[in-house]
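And now, chain A:
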Amino acid sequence: MGSEMSTTSILDIQNLSVDIPTDSSTLHAVRGISLELNRGETLGIVGESGSGKSMTALALMNLLPPAAKRSAGCISFEGSDLTHATEQELASKIRGQRIGMIFQEPMTSLNPVYSIGRQLKETMTLHRKVSESEAEKRAIYLLEKVGLPDPASRLKQYPHELSGGQRQRVMIAMALMNEPELLIADEPTTALDVTIQAQILHLLRELQQEFGMSMILITHDLGVVSRAADHIAVMYAGDIVETGRTAEVLEDPRHPYTQGLLECVPGYRGTSQQRLGAIPGIVPAMTGTISGCAFASRCPRAADICKTDTPPTKALQQGRYFVCHEPNIQTPENTANTAREAANQTPEDSALKKGEPILTVDGVSCTFMVRRGLFGKRKPLQAMDNVSLTLNKGEVLALVGESGCGKSTLTRTIMGLQKPDSGSVTLNGRRIENLPPMERARMIQPIFQDPYSSLNPRKTIGEIITKPLAVHRIGSRQEQHAQARRIMELVGLPTRVFNSYPDQLSGGQRQRAAIGRALIMNPEVVICDEPTSALDVSVQAQILNLLLDLRDEMDLTYLFVTHNLSVVQHMADRVAVMYLGEIVECGDRDQVMTDPKHPYTHALMDSALSISPGETVPDPGLAGDFPNPMNRPSGCPFHPRCPLADQQCREQAPGPELIDNTLVQCWKAKTSGSQLKS
Partner candidate 1 sequence: MFTYILRRGLMAILVALTVSFGTFALFHYATDPAQTIAGEDAPQEMVDDIREQYGFDRPAAVQYFDWLGSTLQGDFGESYFWKQPVVQLIKDHAPVTITLALASLSVTILIALPLGISAALKPNSWVDRFALSTAVSAQAIPNFWLGLMLIILFAVTFPIFPVSGDATWRHFVLPSLVLGASSVPAVMRLTRTGLLDVLSSDYIRTARAKGFMGYRLILQQAMRNALLPIVSVLAVQLGNKLGGSVVTESVFSMNGLGRLAVESIFNSDIPTVQSLILIFVLTFVLLTLAADLINAWLDPRIRMG
Partner candidate 2 sequence: MRTRTPVKSGICLLGALIASLLAVPADAGQEDNSLVVAFAKPLTTVDRLYSIQREGLILSRLTDDGLFYVNPDTLEFEPLAAESYEWVNQTRLEVTVRDDVTFHDGSPMTADDVVYTYEWVLNDDADTSRGPVIQSWLESVEKVGPRTVRFNLRLPYPMALRDMAISIPVRKEGTYDGVEGRQNSAEDRPLNGIGPYRIKSFSAGREIVIERFDNYYQASPKANPAIDTMVFRVIPDQGTQQAELLSGGIDLMMDVPPDVADNISHLPGVRRKEGNDIRIGYITLDAGGYADPDSPFTNRKVRQAINYAINREEITRYLVRGSAEVIDFACHPRQFGCEADGPRYDYDPEKAKKLLAEAGYPDGFSFKLWAYREKIIAEAVVSNLKAIGLDVDLRFVKLNVFAKVRNDKDMGAFFASYGSGGTADASASTGVHFAESSARNYSGDPALADTVLAAERTIDTQERKRLYRQALNRIAEQAYWVPLFSYSQNYLLAPGLEFPVPKDGVPRFWQASWSEQ
């Protein structure tokens, strides 16, 4: 859409590289990349963690960590070369004035001890001769623009009083205080929930058009770029491997990495597929020089030349090129085929399986008392309100919801680690609280989100995996070790790492180890708590595949907690949607995802960003954002955000009802579908 404006380039980067010296060697974060951004357009930089995309962004205004060294042929911004600008000039003329920047972590990116107002205003007063009041006017105006209700009063608030989404909005407003020509957004939505993410991206798009800004959007999420960027550049190991117009790149990827990456995204090729394509291995160490193509070691098509010679840059057309030897030309389909074959090996769609309930959660409620602040009083926080759920043998039940909706409390309760105030959890017909911990442990095991915190850094992988056996005194040491090795084989861990420590493993391997630990006593139910959200797309694909395979081999039952709808799409047989401690909708995957009953579910589905270039970012059409659980709204907890809410919703909470075998809690459930469509 930016295209109809003047397409002269506003930013032109030539052969930029960033080196970070570490105590042992130097890490080449960015290896001489070149980029061009046209005025009024959005350039999406995509890449997995460690691909150097953020470094690139920071390098532009030289905001790199003190140790890092930047070298560049030229960074010409509006004709002036930033490489020659002194720190002084950058600070006084460019930063925050002509180039604004938004960071990933809204939680930590605002100074906690100063009020929003001060932080907004100083951005302006620092650079321009403007009065406090003018700055304040501007600040209020922008807060309005970024969609914060009642902006005037916000000025007095402090960051910790705002939700993540609100903070990110403030960040945006702050970046726009001086009407910059260029806005750099570094993973602006990664830390946010789905609905918020959609809102923010939508907002950015609008603002960009309104102010005629150019934008660099850095993200790992192909879905996001596919909607939000005009051009994209795919980065791998500090290099740009492919670039061009978004649609072209995504529909006809030419670099094997791009292809692989797309294969990894669940739902990229429809839901039918149970097995994802995945890029084997991990990003190579970025220290030292890489001979040949950095991707060679992971490339399915790599030939010897790839390992020896630096691949050539092949331009297909103006601004559309990729870097590859293309040993034996293959169309993307082939790789897709291999993936399909793989898919076909797996047994027929498991969504058909139906077992009898193995785990039932019945009307569980749970409330915590929390003190806020040094002088604060203890206030109740209702984490779960009368939650009921059944988990059938052999199925995958996806539990979807935004952060703070009570997912983790629910899982903890199910594992018997959290005592509910009322209601009961029954596992194999026995009340969980009556189960002795040992027995319970044999039946149900968790897999956690963050493989960096779920493994004890002081224990070797071997110790970690054998731990359950040790605790339960199952078998002799030898037997335990043998068993551990079997499991490691099963989850695809090289037995070599038996004696190494978690720090020495990659994220993927850690997660495999975690899975191994969970499965070693082959439990019946496995609680997967966001098992992939901390991982890169390619690794996520590996893990998802693994989980599915394991389920078939050890016929496991998964409760799969996630916020990533494409993953749900990919994994789940049934879906339960949670909002503010309640299950608002629960039913078969397709039922729920294609024809959601609850307005919230509906909004969720709308805000899911599948890879579909050309389509714009949808507006989930949700008012405000996720309320603070400390003060739940009366009546239907969703009513403040619900487009359909009326008197009834505000006053009395709806009970669960079964509408074409989907459980829904909404007064408008029957009609909502049609209303929301229109």
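Candidate entries met the following condition: all candidates are chains of the complex that A comes from, given by their letters.
Here is the rule we go by: a contact is a pair of C-beta atoms (placed from the backbone, for glycine too) under 8 Å apart; a residue touches a chain by one contact, two chains touch by 3 or more; residues count from 1.
Here the structure is a predicted model, which is why all the values come from computation and not from measurement.
Student: Tell me which of 1 or 2 touches chain A in this complex.
Tutor: It is 1 that touches chain A.
Student: Across the complex, what residues on chain A touch candidate 1?
Tutor: Chain A reaches candidate 1 through residues 61, 63, 65, 87-88, 91-92, 94-97, 100-101, 103, 105, 108-114, 122-123, 126-127, 158, 160-161, 171, 174, 371-376.
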